[in-house]
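Only one protein chain is missing from this complex, and each of the others stays in its spot.
Showing subunit A:
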């Protein structure tokens, strides 16, 4: 039997410890024995650089199944065409990428063409195509230095005509524009580095840019936000981030610790922060925020919005009864339990999508390190009526944001449909 979450934590830590030991062992061995030409081409320290780049590219999060060995794949991705599974990218010759030459690897990363044919675009090669040759080499060098693990790939569950991989050639022709990364002269060095990290490695656009009917990113709506698996990947354009008064420090604490003055990350963004962004060096972190905020200048943190309670509104009692215990009577939040409502970027968005989604489905607990974690937010789908949901969402908006409290039952019903579309 499973004796509570404390022992789960103990097991989790043990697994993590084991993992880092494995990694050390692998790294140690490979540093001794590694003699791949790509590593030599990629220059001194390519493996270490590759390891860092791979973290920022967040390869582990997708190429590891729940409870599985790192990089052995098997994580399912729901696409509009059916489920596809990530693959084994350890250097195992039969089941992994051990047979890949550097050129093969380059083709996979940049053009979505593996040695067995086209890759499904769940692999963000549309973003990785912006990687420099040098960085691609470093990532290759690192991957080839990891321990080969034999684990067969799972068959994809994709419906016709998308199960015919040949069709992807056509998709690539229409939807994938392999560009190379070109720095912008009128922008700072930091901004340009940020552009590269965010768009090539971070592949942020894959979730934060809406897609058209062909499932290709709509480039003219770059970073304007999109709904993915029932949650809205936020609008992260500089205009919106600046409107919401994100500062460099706010983004830094969000990306390195998962929480900030502006709230926490949740849904698919939690593993991204945990596995990937929390490893950004300070310089790269600043580059990312320079790019996202479109400035290197310091931004003043304005006072957080709290318009005062309005006891006569129906949402007031709901807030006090259901939310105040964790989020605070004045919305001040509680460290390591729940984020503040005051200043919360989810409340400050024009779209109430995530407010309603989070109330309905809750948020799983998050552990970043031994001193930083957030406890789970309960799901209220079977506890609050639709009218209560509306009243509460409106109350949150009028009390802690500049958005109007104008949500009606139609909005709630429409949102519920989208939010529960994927179960």
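Just so we're on the same page, contacts are C-beta pairs under 8 Å (C-beta built on N, C-alpha and C of every residue); 3 or more make two chains touch, one makes a residue touch a chain; residues count from 1.
The definition used in the following text is that contacts and distances are computed from a predicted model.
Q: There's a gap in the complex where one chain should be. From "Quinol oxidase subunit 4", "(2Fe-2S)-binding protein", "Carbohydrate ABC transporter membrane protein 2 (CUT1 family)" or "HEAT repeat domain-containing protein", what does UniProt name that chain?
A: Listed in its UniProt record, the absent chain's protein name reads "(2Fe-2S)-binding protein".
Q: Write down which of A:301, A:324, A:381 or A:418 is the residue touching the left-out chain.
A: Per the contact definition at the top, the residue touching the missing chain is A:324.
Q: Looking at the full complex, which residue from A:69, A:147, A:187 or A:334 touches the chain that isn't shown here?
A: The one listed residue touching the chain not shown is A:334.
Q: Identify the residue among A:93, A:150 or A:383 that touches the chain left out of the display.
A: A:383
Q: For subunit A, enumerate the residues touching the unshown chain of the complex.
A: These residues touch the chain not displayed: 1-6, 311, 317-318, 320-322, 324-326, 329, 334, 336-337, 375, 383.
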